[in-house]
Every structure is written in C-alpha cells, then in structure tokens.
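Every protein chain of the complex appears in place save one, which is left out.
Up next is subunit A:
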Amino acid sequence: MDDEAPGGSPLSELPADSRPLDDVIELRLPADTNHIPLVRMLAQAVAARSDYALDAIADVKMAVDEACAQLVGTAEPGAAMNCRFQAGPENIRLAVDARTRHSQPPSDRSFGWHVLSTLATGVSARCEPDSGGAYRLYIELDLSPGAAW
C-alpha cells in the first residue's frame, strides 16, 4: 500500500516571491483517545487558515479523528503519537505515526478505512520495523479543499 511519489509539486514552478512557504506544523502527544480532540482542533485551524470551505474543514476534522482513532487503537500502551501537518497550496497533508506491536497496517476494507478514503483524496498506511521488535504505524492523508467531490 505505497503512497504515490511526492515529487512533481507545482510549488517549484512558481516564481520565488509568489511561492508560499510550506507550512509545517508538528504535534507530539500521548497516543490516547483523550488527546485526539487536540489534533482535531489543530487540523481545523490549519484548514481554516488554508481557507478551505466550511464543509471541507469539517471533513478534515472527521478524517483526522478517524486516522488518530485507528492509530490509537493499535498503539503500544504509553506510546507517543506524532502528527505532522503540511499545508500546501493544493492540499493539506497529514502524517501521523505511533509505535505498535502489529506488523500490518489496519485493513483497507474496514468501515474506518472507507470513511477515511471518502474524506481524503489520498490515504495510505504502512508499518515499518521499529526498535525492540516493535513496529511503527504510519498513516498519511491528503486533504484537499474539494475532497468531497
């Protein structure tokens, strides 16, 4: 379940002075359900600052909820979750990761995955070996202002 190559960004084609700075915002917090609202609020603020339509902002919040819930659901007890938002001119990319004991990412045929792929234009998940025989689950979402279409 590999993500598409990140290359070919239209950013580099813009003249330097009109090229928006890539806006990267990172948040690290316990992989715990109680903390998901923090990520959701940050997601909302990022989408609002990118001037997404109100329903797209609401979709971003729901997508973040779902991605974090999947991550928290499989995270090792006491694990931290890393969230990285990158707001570009075309979309917002969210990458979340946490340590897990599972070697496989969540099924792409679950209801949660269906929700994610409805809300985001791109979704990918992968597990990579981490220290101490554990793994790290990465979930990445591409959230566009017109994800709904």
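Heads up, the rule we're going with is that a residue touches a chain if its C-beta (ideal position, glycine included) is under 8 Å from a C-beta of that chain, and two chains touch if they have at least 3 such contacts; residues count from 1.
Just so it is clear, contacts and distances are computed from a predicted model.
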Missing subunit (named according to UniProt) among the choices "Ion-translocating oxidoreductase complex subunit B", "SigB/SigF/SigG family RNA polymerase sigma factor", "ABC-2 type transporter transmembrane domain-containing protein" or "3-methylmercaptopropionyl-CoA dehydrogenase": "SigB/SigF/SigG family RNA polymerase sigma factor"
Residue, one of A:Ala56, A:Leu94 or A:Val123, that touches the chain absent here: A:Ala56
Touch criterion as defined above, residue of A:Gln44, A:Gln86 or A:Thr121 at the omitted chain: A:Gln44
Touching residues on subunit A - with respect to the absent chain: 37, 40-41, 44-45, 48-49, 51-59, 61-62, 65-66, 69, 73, 107, 109-112, 114-115, 118, 145, 148-149
